[in-house]
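Here's the structure we're looking at; comments come further down.
What you see is the complex with one protein chain gone and the rest in place.
Note that the chains are named A, B and C in the order they appear, and that numbering of residues resets to 1 at the start of each chain.
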């Protein structure tokens, strides 16, 4: 029996999301092995390596990139390192999975995406929500024509608690940090580009966010090519947990995805019915999506197929976030210049 | 035993909605009796009277207004007769329940509402959705402070099928005809007025509506006093039936109301789970709300209390509909001049 | 235009259920009118007549039976009068709708049912749950073969609060009073007769029921002809309200009906999700079923078709209740002697 071809992967960044990808690649993703992990905090890398039996742990990501056995890297480090690491990985001929966002500057993103394309290495961006089984099923239903012509898209996307103000300042704000996922989701669900965006928001409850000049509550309306409309509402703080719902409505029907509960019990007494809150946050809600996105990355490299989420997808979501931010500031609809 | 005081009511307009109110007043509303029914088509009035044992059926609504036993009237005739009938009922000192909309012209509405106020007769407007048990429960929860400060309101409101083009033309368009209910719902749920409105829409599927210069699909965003945001999506045609959902999100929680199914069965087989569509249209979905709104009207007259939906409520919803229509035409947010 | 043929009905018994049927016949059932109402308490009959515009109110039900305009009667009086009133109505050639149970004595039921058959008058028994839209839909699905061969039936049937002990004593006990509805439901859903029954129960919480020699909690297992099994659980007291669920499982699938909520709101906060209890009791839960069963009665008379629930159905449910009671007492499975 010939050996199954495995993809050998190095992890750059051993924090929460890097650790999660390492666990999934070790235990649940088929045809993959993790050969090395790098983190600027060496003990963090070492602990992860010890726990999962990863041969190499290092402080210096160049060791990972220079390892000829490593065929691909998963970039899970701080956002402001993404573009530089992509360029370095391209230079070493490694295929790349990169957490989102690629960056906040359009020119830099274009340069990195272009470099990967020219070098012929795969570049997949970590829009993990596309791999959520329910959202993926919704996309299948839309793509199969079962909702007919798309007329309306509704997305609710609310975090359980706001990030610290310093994060908000660095992140580009709610529309580039949170809503960027939702802009990608609109594109994913409909297969359509947005032509115009109108965002209106307020800092209703978080003084730190207000001081940073950002909003904590926002409604965004998109006009899509062909005429469909999308409305997205975002909040930095849903006390009941992570709220992630989508809906696509068209001439032949509607598909909607609600929040899976943290468990499925119902308790009934003289006061009424009680049941569980939604799964608390992204690690719980998107547990399976992280497995599936990494499986898709491994498969696309091994089969030499295009990645299911491209650098272009990463770029467009940032363009939308920037147009929405401009609309928010200027109080008027803004045309989107999709390149 | 003293006789229970009953309110004696005359019905003006014996069509679908007039017949429904007559049935409810006869069989389900406490402390009410129907003494007379008028319709410009006499046989329609007569059939209703015979079926429900109503003593008087007439072609001429003046007979109803001149009957000294009649204490209140329910105006269920064509929209363009509402303002005139209100003025006549006021002149006869009758309390008034009037179907919505009061009219399409702001000045006329103001005049009629003012006349009723000066005469001291009750005037209740037929925003029946406020009496839906689920929406009323949502309002109670918001009013009790359980969602905390309101941050976001979401409303979906879609009809099963578009009306004929001639109706669209006379009705003032989607924003004055359909969305007016939703504007009222935002005010009812939050107890807040809207300060600014942005509407964007398209005629995506109905050429007759397009020819009438109206849209069949629309998203409206409202900024409310105090900062909360509301988003409403409307469609003239949901193939799965009447889609009427609301959601109020705030600092302490969220209350949402979904669509009750036409029945509550679930069928599971190798293909998946199947269940019933939503209740088909307003007569089914709002069956109980029609009973409750008429009970509230009867009670407010007998107890000499203010009506739960006032002429002012009728006026403000029209003002919002007009501002939204202007926004739709001009492609920009429009300030609402309330009051 | 020819007059629509109407069925003229007299109501015997103007209590809660008689009043409900009178309301429905007046306002919601097509092609019916109520001409007379009798109650041993004359003011009760008079109030109902005044409220609904019924021409005749009387203390003496013979007046109703002797009225040549009355074509059918609805027997809504105390259970121990049912069989006598059926015989009298038969003697006057009136069609009969009779509330359940027909009686508690098998011989008496057989005699009354036989008399109606010989006289050619319709006799419909008030198993209203068959007309619940959800249960009726489940029956359609089973009858259409969509669940395949039936293997299992599950029924939960729990009341919100126990009746007074004197009622329990007169009613024949839980299995003849409550479970008789569920035995009928098993027959309705499957179209099958039961061959053997095993009931086990306890008086777990109600000392009055214990003193009356009855149980307040019970599980009954039925073996149906052809091999399917049914399990029914009953309780006299569900603090969360009326609990009425059914499920039919077979070789090709399953259909289930849950409890519709008193309303359809959901409230989410940091503690979890809360929603409404089930509709409180039979008047709320089965509101539509009462309209539909009376419509079916009116239609079967006007069209000269067999009634959808026959005297035989009334008889068999009592036979099952008696066999189950014997099983409960003897602690062993009991064969059912279905005639």
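Heads up, the rule we're going with is that a contact is a pair of C-beta atoms (placed from the backbone, for glycine too) under 8 Å apart; a residue touches a chain by one contact, two chains touch by 3 or more.
It should be emphasised that the depicted structure is a prediction, and the values quoted were computed from it without experimental measurement.
Among B:50, B:211 or B:273, only B:273 touches the chain left out of the display.
Note on the undisplayed chain: of the listed residues A:91, A:143 or A:256, the one touching it is A:256. For the chain left out of this panel, the touching residue among A:268, A:298 or A:328 is A:268.
The residue touching the chain not shown here, chosen from C:24, C:71, C:124 or C:235, is C:235.
For chain A, the list of residues touching the undisplayed chain reads 23-24, 26-28, 33, 51-54, 133-134, 137-138, 141, 146-147, 252-260, 262-270, 276.
Looking at chain B, the residues touching the absent chain are 239-240, 261, 268-278. Think of the hidden chain as still there; on chain C it touches residues 148-149, 151-152, 154, 156, 158, 198, 200-202, 204-205, 217-219, 221, 223, 227-229, 231, 233, 235, 237-240, 243, 249, 251-254, 331-333.
Keep in mind that, in the parts below, only the chains that are shown with their structure count from here on.
Comparing mean CA positions across the assembly, the chain most remote from chain B is A.
The rotation relating chain B to chain C, fitted on Cα atoms, amounts to 180°, rounded to the nearest 5.
Spacing of chain A relative to chain B, judged by their CA centroids, is 43 angstrom. For the pair chain B and chain C, the distance between C-alpha centroids works out to 37 Å.
Distance between chain centres (mean CA atoms), chain A to chain C: 56 Å. For chain C, residues touching at least two other chains, in rising order: 268-270, 276.
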